[in-house]
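One chain of protein is taken out of this complex; the other chains stay put.
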Amino acid sequence: MYRLTALVTLLSLAFYFFTCINVSRSRTRTGVKAPAISGHPDFERAFRIQMNTLEWMPIFLPSLWLFAIYISDPIAAAIGAIWIIGRIAYFTGYSQAAAKRGPGFAIQGVAAIALWVGALGAVVMRLV
Amino acid sequence: MYRLTALVTLLSLAFYFFTCINVSRSRTRTGVKAPAISGHPDFERAFRIQMNTLEWMPIFLPSLWLFAIYISDPIAAAIGAIWIIGRIAYFTGYSQAAAKRGPGFAIQGVAAIALWVGALGAVVMRLV
Partner (left out) sequence: MYRLTALVTLLSLAFYFFTCINVSRSRTRTGVKAPAISGHPDFERAFRIQMNTLEWMPIFLPSLWLFAIYISDPIAAAIGAIWIIGRIAYFTGYSQAAAKRGPGFAIQGVAAIALWVGALGAVVMRLV
């Protein structure tokens, strides 16, 4: 049950894990040593990419699973895959410059909100 | 199943999402541009409100669901609703001044710990 959603969940964790490793590598490249979290703009952008991905995990994962449970496993997984694509675009853009973080952010935001709205609609319909 | 807990989960995500948007708006108002996360006390408080809410999500959400599964869906949802109310009070107080963040923090803390203690008790009772 929910195998596609489970697969997309694990892939989203892998991508998030990659943004964490990228911060470590950025520490080596820029010389910003732990526990400092500022000191070089390249490091700060790498750190913010990880943080922003972390910040969206508690919106994305519960919405994804409630959508899968109350509506559909394959549709939840498909929208979840779009979320990951948006996150990759956000990573690529923001790594280059803060001004290029918009499109990827918008894609993942729309995907996450679609999951949330769908789940809320399905839950409310069963309650009334 | 667990419809009330699902509803409270989605509402807590909506409130958390609101604290994230509030950080973006605070960047515009105070002129603290991404990726910086300091530079103006109003921005720093807005950022800490979001961060503190994020920090409590992994305590709140798993405790809420384990309480719902092992004890009761409506009781979990009711305590979860108190958590959201505490978070709103924390947001309102901390937005004004750091010294006013106490009461809301206490309410959400007691609610989260009640969910955690209840879930632990129910799990341990079934194991022994």
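Just so it is clear, A and B label the chains in written order, and each chain counts residues from 1 on its own.
Definition applied: a contact is a pair of C-beta atoms (placed from the backbone, for glycine too) under 8 Å apart; a residue touches a chain by one contact, two chains touch by 3 or more.
Keep in mind it's a predicted model, so treat the numbers as computed, not measured.
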Open item on the list: Using the touch definition from the top, which of A:14, A:106 or A:124 touches the missing chain?
Closed with: A:14
Task: Absent-chain interface as seen on chain A, which is shown - done: 3-4, 6-7, 9-10, 13-14, 16-17, 20, 33-37, 50, 54, 57-58, 61
- [ ] Kindly note down the residues of chain B that lie in touch with the hidden chain.
- [x] 38, 41, 44-45, 47-48, 54-55, 58-59, 62-63, 66, 69-70, 98, 101, 116, 119-120, 123-124, 126-127
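Keep this in mind: only the chains that are shown with their structure count from here on.
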Open item on the list: For the identical-sequence pair chain A and chain B, what's the CA-based rotation angle in degrees, nearest 5?
Closed with: 120
Task: chain A and chain B, separation of their C-alpha mean positions in angstrom - done: 19
